[in-house]
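Next up is a structure, given as structure tokens.
A protein chain is absent from this complex, but the other protein chains hold their places.
Order of writing sets the labels: A and B. Residues in every chain begin at 1.
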Amino acid sequence: MHAVPWLDGGSIDPSASAQVRDLRRVPIHPDHWYPLAWSSEVRRGRALGVLFAGEPIVLARTESGTLFALEDRCAHRQVPLHAGVVEGDCIRCGYHGWTYDSTGRCVNVPYLGRERLPNGVRAYPCREVHGLIFVFPGDVALANARPLPALPSVANKAYKTRRFGRVVKCHYSFMHENLMDMNHQFLHRRQMGQMRARARGRRRGEGWLEVDYTFARKGKQPVGEALVFGASSKNGDQDDQDVMTVRTEYPYQTLQIRSGDGTLVMDLWIVYVPLDAAQRTNRTFGLLSIRRPGIPLALDLAWPLLVWFTERIFKEDRWIVELEQEAHDKQGADWNHEVFPVINELRDLLRNCGGRTVIALRKAGDTA
Amino acid sequence: MHAVPWLDGGSIDPSASAQVRDLRRVPIHPDHWYPLAWSSEVRRGRALGVLFAGEPIVLARTESGTLFALEDRCAHRQVPLHAGVVEGDCIRCGYHGWTYDSTGRCVNVPYLGRERLPNGVRAYPCREVHGLIFVFPGDVALANARPLPALPSVANKAYKTRRFGRVVKCHYSFMHENLMDMNHQFLHRRQMGQMRARARGRRRGEGWLEVDYTFARKGKQPVGEALVFGASSKNGDQDDQDVMTVRTEYPYQTLQIRSGDGTLVMDLWIVYVPLDAAQRTNRTFGLLSIRRPGIPLALDLAWPLLVWFTERIFKEDRWIVELEQEAHDKQGADWNHEVFPVINELRDLLRNCGGRTVIALRKAGDTA
Partner (left out) sequence: MHAVPWLDGGSIDPSASAQVRDLRRVPIHPDHWYPLAWSSEVRRGRALGVLFAGEPIVLARTESGTLFALEDRCAHRQVPLHAGVVEGDCIRCGYHGWTYDSTGRCVNVPYLGRERLPNGVRAYPCREVHGLIFVFPGDVALANARPLPALPSVANKAYKTRRFGRVVKCHYSFMHENLMDMNHQFLHRRQMGQMRARARGRRRGEGWLEVDYTFARKGKQPVGEALVFGASSKNGDQDDQDVMTVRTEYPYQTLQIRSGDGTLVMDLWIVYVPLDAAQRTNRTFGLLSIRRPGIPLALDLAWPLLVWFTERIFKEDRWIVELEQEAHDKQGADWNHEVFPVINELRDLLRNCGGRTVIALRKAGDTA
């Protein structure tokens, strides 16, 4: 056992941190673009009901292909609009047929005169990029100024990208901490073998934080890992030349691996979208881009293995973060006793960038 | 789009209605006769546990056929009496054998002297009509004066009656509003085709409210509907001659269709009995009487289709009212934005006729 030199002794003071806001109750900040569905989930002429932190949102695609996002409840009797019908450029409630256009305006109540039409429902800015449907759930006035994530590797033909995701029953903060603390390789010992992560340095700025890691292997490298990440040149307790950088750029997270010559060989972009109002459940959207090797088709052939490998890893991560959430629910407070400075900084970042209060449901018509 | 002339503009004021009692929290009034089971559910020598607004009630039928209704818990250890045994004219708790007669008096504790018998349990007035077991859960002194529903078509051989029902997870008020607002034909567009309801007039009195509708068809009449209700003589956007009257006579509801010559061709009687204390779930009991046509057996042959048709309609209604209840639960208040005056009057009626407070559980022995 050896001391890791860059651990700063002063940052660990659980009694002081007990006074601060419980991170697991900090809502995600709504003034960002969040993917709420894959493009393929919303077919032409159909609607899909999704959730952002308890807010019901309907994504509708017209027959001509236009996409729009509205509050997912009829102003009349509050039933979800996604249970209705997409008709022309509008969506029609399935109960009494009230009709809304893509801006949320009520344009028809079959049994009421046009001059007496009620208020409509809220509309959300909505954009589609790289197979993801992004919605801006916060202050509409800020939407245009706020950039969508860039995702350069996804657009680059030198990379092959896997889209993946699923629902995980925990607060989004557990997900950020899981990925950023590479000391959790022990969790993946069956896939990864005995590896030790070494944190090599960290940087931070306004709204972001990143840390570099190298890895030392103890014992033999498993075949699966070698196929996915390439065989490591050395064995024994020597560090590999690859550098992994994990970055939280609020609210997104990336994990990039660069080889010794600086080539970006793996580029993961991931975000955890809270589903329920209490933000105890998130839907994860991930884009994992792998640089194609020199040999044509090699990556395509190895793809099923990569899928299997990442699914296994993700399954273990999900299992452990859900156990963390369960413990928090039972204990009613954040009892974590963090000793790793990167994670303590990450927690501060998530606290500072998070929303002020839990997002309240808005009464239909208030914003129309 | 056309203005419906009889809409009164003054009645729609959501800001004012925000002050009134939340209709979805108004308990049903207990001083009425409610069916709690079908006669066939309580066989001779057996007992059945049922619920009225969270109150457990046991219906027991002796071997000789007498029916009685008691509080469904033993005065001793509170276990349900329906888990016990009907013996002679009594019911015996299945745990330690305490025995109660049909008035709820404790007549035997096997290990205790008769002179020391404890108090018994509450008995409920109970009557059996047309295959339904009615119980009076309110003030016993009022039971005899309060009439049972008449149900003349059920007793009339000119009609064939279908008994139906199921559990619906919503407050009873959503059911009343669903049936009374015939503008919800849009919900049943797959069964009914494109129809438009026109409200033709409404009447009200002490404890009741009714509205007449005629229907205009747009496009072709589906075969199923034609078989059940008869082929409509005209097509196109012309009103049919049939008049439908929907009536809430607290706490029951009826829907009657009369042909152009005034013949009652369909007569539905329905009631929604709350099961749980919060009254978020109801058991529906319905009697649907259809006048037999001139041709013998025609109705019997069409019966399976009618069953299928009404089941489909009912399934859609259940689906939508449960979505309404879910929305209310999530929003914690009644955000409905009603524009149809009939429904606003119906809501007032249900509020005014409803119970004062949620029915409290009575401690065993308090009323004996």
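Rule of thumb we're sticking to: a residue touches a chain if its C-beta (ideal position, glycine included) is under 8 Å from a C-beta of that chain, and two chains touch if they have at least 3 such contacts.
From a predicted model like this one, the values you see are computed outputs, not experimental measurements.
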Out of A:142, A:155 or A:327, the sole contact with the unshown chain comes from A:327
Consider the whole complex, including the chain that is not shown, and state which of A:196, A:258, A:312 or A:351 touches that chain.
-> A:196
Which residue, A:55, A:72 or A:181, contacts the hidden chain when the whole complex is considered?
-> A:181
Out of B:35, B:80, B:341 or B:354, point to the residue that touches the absent chain in the complete complex.
-> B:80
What is the set of subunit B residues that contact the non-displayed chain in the whole complex?
-> 54, 73, 75-80, 83, 92, 94-97, 108-116, 118-119, 361, 363-365
Footprint of the hidden chain on subunit A, which residues?
-> 1-4, 7, 9, 14, 181, 183-184, 186-187, 196-197, 320, 323-324, 327-328, 330-331, 335-340
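Rule of thumb we're sticking to: only the chains that are shown with their structure count from here on.
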Can you check how far apart subunit A and subunit B are, centre to centre, with Cα atoms defining each centre and the answer in Å?
-> 47
